[in-house]
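Pasting in a structure now, in structure tokens, and then I'll have a few things to ask.
Only one protein chain is missing from this complex, and each of the others stays in its spot.
To keep things simple, chains are lettered A, B, C, D and E as they appear, and every chain counts its residues starting from 1.
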Amino acid sequence: MSRYLDPPLHDVRDVVTRALAEDLTPLGDLSATLLPSYASASATFVARDAGIVAGAACALEVFRQVDETLEVTWIQPDGSLIPGMTPLGSVSGSLESILIAERTALNFLMYLSGIATNTGRYVDAATGPAKVWDTRKTTPGLRSLEKAAVRAGGARNHRGNLSDWIMLKDNHLMGMSITEGVALARDRWPGRTIHVEADRLEQALEATAAGADAVLLDNMTPEELRVAVAKVSEAVGAGRRPLLEASGGIDLTTIDAVSHTGVDMISTSKLSFGAPTLDIGLDIQSRAGA
Amino acid sequence: MSRYLDPPLHDVRDVVTRALAEDLTPLGDLSATLLPSYASASATFVARDAGIVAGAACALEVFRQVDETLEVTWIQPDGSLIPGMTPLGSVSGSLESILIAERTALNFLMYLSGIATNTGRYVDAATGPAKVWDTRKTTPGLRSLEKAAVRAGGARNHRGNLSDWIMLKDNHLMGMSITEGVALARDRWPGRTIHVEADRLEQALEATAAGADAVLLDNMTPEELRVAVAKVSEAVGAGRRPLLEASGGIDLTTIDAVSHTGVDMISTSKLSFGAPTLDIGLDIQSRAGA
Amino acid sequence: MSRYLDPPLHDVRDVVTRALAEDLTPLGDLSATLLPSYASASATFVARDAGIVAGAACALEVFRQVDETLEVTWIQPDGSLIPGMTPLGSVSGSLESILIAERTALNFLMYLSGIATNTGRYVDAATGPAKVWDTRKTTPGLRSLEKAAVRAGGARNHRGNLSDWIMLKDNHLMGMSITEGVALARDRWPGRTIHVEADRLEQALEATAAGADAVLLDNMTPEELRVAVAKVSEAVGAGRRPLLEASGGIDLTTIDAVSHTGVDMISTSKLSFGAPTLDIGLDIQSRAGA
Amino acid sequence: MSRYLDPPLHDVRDVVTRALAEDLTPLGDLSATLLPSYASASATFVARDAGIVAGAACALEVFRQVDETLEVTWIQPDGSLIPGMTPLGSVSGSLESILIAERTALNFLMYLSGIATNTGRYVDAATGPAKVWDTRKTTPGLRSLEKAAVRAGGARNHRGNLSDWIMLKDNHLMGMSITEGVALARDRWPGRTIHVEADRLEQALEATAAGADAVLLDNMTPEELRVAVAKVSEAVGAGRRPLLEASGGIDLTTIDAVSHTGVDMISTSKLSFGAPTLDIGLDIQSRAGA
Amino acid sequence: MSRYLDPPLHDVRDVVTRALAEDLTPLGDLSATLLPSYASASATFVARDAGIVAGAACALEVFRQVDETLEVTWIQPDGSLIPGMTPLGSVSGSLESILIAERTALNFLMYLSGIATNTGRYVDAATGPAKVWDTRKTTPGLRSLEKAAVRAGGARNHRGNLSDWIMLKDNHLMGMSITEGVALARDRWPGRTIHVEADRLEQALEATAAGADAVLLDNMTPEELRVAVAKVSEAVGAGRRPLLEASGGIDLTTIDAVSHTGVDMISTSKLSFGAPTLDIGLDIQSRAGA
Partner (left out) sequence: MSRYLDPPLHDVRDVVTRALAEDLTPLGDLSATLLPSYASASATFVARDAGIVAGAACALEVFRQVDETLEVTWIQPDGSLIPGMTPLGSVSGSLESILIAERTALNFLMYLSGIATNTGRYVDAATGPAKVWDTRKTTPGLRSLEKAAVRAGGARNHRGNLSDWIMLKDNHLMGMSITEGVALARDRWPGRTIHVEADRLEQALEATAAGADAVLLDNMTPEELRVAVAKVSEAVGAGRRPLLEASGGIDLTTIDAVSHTGVDMISTSKLSFGAPTLDIGLDIQSRAGA
């Protein structure tokens, strides 16, 4: 494995710091202060349901920031497909520290594994050759974590932000044709992917002729997509076909049909935005006092 | 109306700053740079589906931070119950600025209105006298926004964080009885709500006798809850009954029965954690160049 | 011992970073640059006067941030009651690093031990059963450290901030009676301590009847307090009496009398706000060059 | 008047943001949410005791950050010497906003006016020609505010931090004479004030001969100071005498004698560190509902 | 004009805040405190030398953050080509505020206009069809400002960061051929520009065959470049040729020859990294007291 599934480290550090601050301000964990400081414990993260793991880097960072002396062993790295009641990893050391960190660590794991698991459902449902893509519809401030969880779930990441590549929609073309828009974009931002949104086949063909790198086929039926793929392929002949993306109205019941239409990518915000969480708990197995 | 439904202002400012930075780093909105700066537009936020609005403060702050000259008119404040295809508010001014702000503003509205709408489902389903409560299972770093959306949906907020009140679970009682734990908590943290988690009726009665302010009745059936309510009420006689909270295994099919058991509160993370988003779009109605 | 006396770790880290930045910007410690880097030393923190120690976590964090290779041994944890000329702990390693850290570490110790020591004077003076409580009158941005020092001094913490519990003062009751205010608060924020400020006995009795959790008896004489305690007790009968807090005009000469009036809590900002510092110095005992 | 008494604006903004966050996290001001949002009020800051005002910039920034529509009129700028029961300024607008801002604004005013007032006592007590100087013993993270309050109280600021000028103490002179130390400092950091701490007259004379800009005469009696001033003056002859600073053991009973010894400066941390606060309240004079 | 030449607004705000803090910590502008606060002035920014303007957004933000009441009129927007002794804009209002802001505003203008001006030299020198590209060699923490200044100077921006697109160098291909590397990149990150570094013609041809979007021809002579362009063009036939980039050893004496070789892009860090500043001053034309 590589770091392909990891979120950027500085984001992990930063969001964990903020998450702990929001849970402990201004007086700390009042309940934990009732414990003697010598109390220790060992505990295991257990996924109650089947799913795909994501968020381990965040959980580990939570423990590191709360108490560097805690010992954490992680068994199921991000991207692991697990049945229900699977131990994911364990932590041992100061009971106080474990209780302080527990909820925040679990929140990261449940939230991000929920996205990975939900993404996996879409990836599995799309049995055709098309790949599954996420979108920029993400929980504000947490995009890099959500995009990593989407990768853990087996899908791919659409552009990371507005600065990543050019995406020409209707509203960007004030008095310009698609052809002029692509040319202007190519001139100002050479080397970037130029993506054009097409509501109709004509637009897709114009974008293709203009040399767009990718074309979003918006809200088309599988049949319309099939036609669009054929026409675009015909138009480029031996040349390179732009990446064709189906978007709009994708859900678990429609994705399979779309995946067999010949498009390259199917994008949907449903992979991650509003994805249900995965139920994960922390079982404290043993405790010891002085 | 009051500010009861508002998230703290500093959190709104801070999270909007981070959300814009994540969408615009490092080169800004490449696509928007293709527009002439004199282009202007007016646009309307429209909820595609029925639901409850939340997140207006965040959306407005997005526009304020992107371009202070944009004019925003907001019609549906947080907490508004709306049918599908309802205009929520509108914005007019620089087209570039509107496009830069669009996705981030929509992400806040969809995410938080999704929580409010989902919360409303639980509140409506619970037709008995018990109130609905959220939990500390929240998306890391965004708790204050999610708790405000829960209020907009008509439910109440459980403690805000570990520093808010005392919650005694099994693991906090190392060699102490519940009675001793409540006494220690009362001594160290006078004036705080002391909440005790009870898996069994005996624990609930001990907590009541110990003077706990609230007792969490964990994973009990409606019948068990009814018995617990009766026994605790009997135990306190003319005195004040602790707040009784039902928790565990609550969903839309079970909440109504629980709400009629005599408990005061029903808590569930399902109101907000992993709630589906509400579909909201920005319709750009008119555009003008020089 | 537990972490009961500790400030939240993230606050310690954050305020130490800021304190070092303010002392070293923009060119570092000019004087320390005259030393050879091989110079080393060992030094001991000594409290010149008797008092109660607080702030050790901050002092240790200062050394950790300045130079992780410094070795620090701490003898007197927060809450220790010490006579004058007591060694608190010692540090050894790079002389440059020790000199860079010295003033900032001492400032934390003198400031926070001053609060703990001053708090101890009030706690000792109150020989009756009432406990001593702090307030929200704190040095801006440093509340969590000051509240921890108050605990080290033997007193208790009133609410941590405006988000902690409900405190109904005259100004919050626009056209509402106390009874209505308590009911509204209970409805909107179930599970929170509801505290009512009473200038007159009638208000205290109304708050009690309304089910307030705590009543602040404002600016009453010991005799008035005694009457109020009796009347409130009489009103509740066998039920639970709200926590009764005496506030206003408390100082070292009056606190003892108040502590014997039957109130539960005596609150005063004088524990911490404007508390004199405790004189602590760093004695450098030995130095060595190459 | 000039900005001579103002703290740096960015520090004011930053510390106010942090102070509000610590008072409002994570759910805002629970009590204020009980008010109708149309309620408005006007209120006046009144100093209960005589003193010197400081902290107005912070109080105004608190209101600005809480609610930009509040109208604030400030009458007594920093540095104003006021009798007891003096109105300092007033605020009008949303009652909710005023209540949310109240405590934080008052904390700044009480804390900083306390320092200015206390400084004024030392300045008044020192009737001789020597000026009064503060030190680097300050509350961590708030030095620039405290130094501004010291100026408001009529005293002067010693160096702002370790980066400001060179201060040679015993511990900085590893195997170097004072003469060598001054020369090294002058070579490495030309243009900086070079200050030498002298415990004995001989050191003061060596520092003078070495060309130090200032000499700290540590823990000397008024008589010893008088001798030191005479000897140093004799040594420099027609040349410029270094600034002579008396430090150590200064309090309100000793400062006057020291101020007549011929030294230029008297430094003491007692001006600000652990200074008592000035009692200031906010009187809400009128309130109006719809 | 559009916002094409603007740096992201949040970066401007953030870096200006830091720049002012570094110039004013901890006591503010000591010299400016000698001025009466009623002193006002008007002043003009004048470029002493010919060049291209950049950094106006930063300069304006400096004045806004120092004093919102200053009036600033800006005449020469970023990208303006100006002769020496050209007025760029003017500011009027409080003299103190102008002096506090002066150096920081000028530093931004001199630094960023220096980059734009230097970039303009390269753009002018390259008279062939190839466009000029910057690199990721930028001053740490200021990349978005430098990239905007490069655009103001008439060149284009290479990828903004490591997250922008794929760039395969020798070191990324552990046991993989270029063909395999491009395929892996395409699979994991569909929709991204895939750029391959080629030291030799064979590599360029392999990258082309593998479907790379861009090929960096490293350290080749104009003659070698010409051959590479021909061979790659021949290989793609009617298909789309990858973007061809010449890099390595580019300076003002060599860039013209390279620009005529048929490559699309010429990249060099010399546009911005270590670019000389443009001499700009602030002439204070009139001052007025009370």
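Just so it is clear, a residue touches a chain if its C-beta (ideal position, glycine included) is under 8 Å from a C-beta of that chain, and two chains touch if they have at least 3 such contacts.
Keep in mind the model is a prediction, meaning the values are calculated, not measured.
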Determine which of the presented chains are touched by the chain that is not presented, and list them. A, B, C, D, E
Just checking the interface: what residues of chain B touch the absent partner chain? 22, 25-26
On chain C, what residues meet the omitted chain? 17, 20-21, 24-28, 32-37, 65-66, 96
In the full complex, chain D touches the hidden chain through residues 4, 8, 131, 133, 156-160, 163-165, 188-193, 195, 211, 213-214, 237-240, 243, 264-265
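Convention: only the chains that are shown with their structure count from here on.
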Contact steps required, at the very least, to link chain D with chain E come to 1
If you take the chains that touch chain C and keep only those that also touch chain E, what is left? A, B, D
Find the pair in B-D, C-E or A-E that has over half of its contact pairs, by residue number, in common with D-E. B-D
Farthest CA centroid from chain E: chain C
Chain B-chain E separation of Cα centroids, rounded to whole Å: 44
Going by the touch rule set out above, which residues of chain C reach two or more other chains? 4, 8, 22, 25-26, 143-144, 157, 160-161, 163-165, 188-189, 192
What kind of graph do the touching chains make: line, ring, star, complete, other? complete
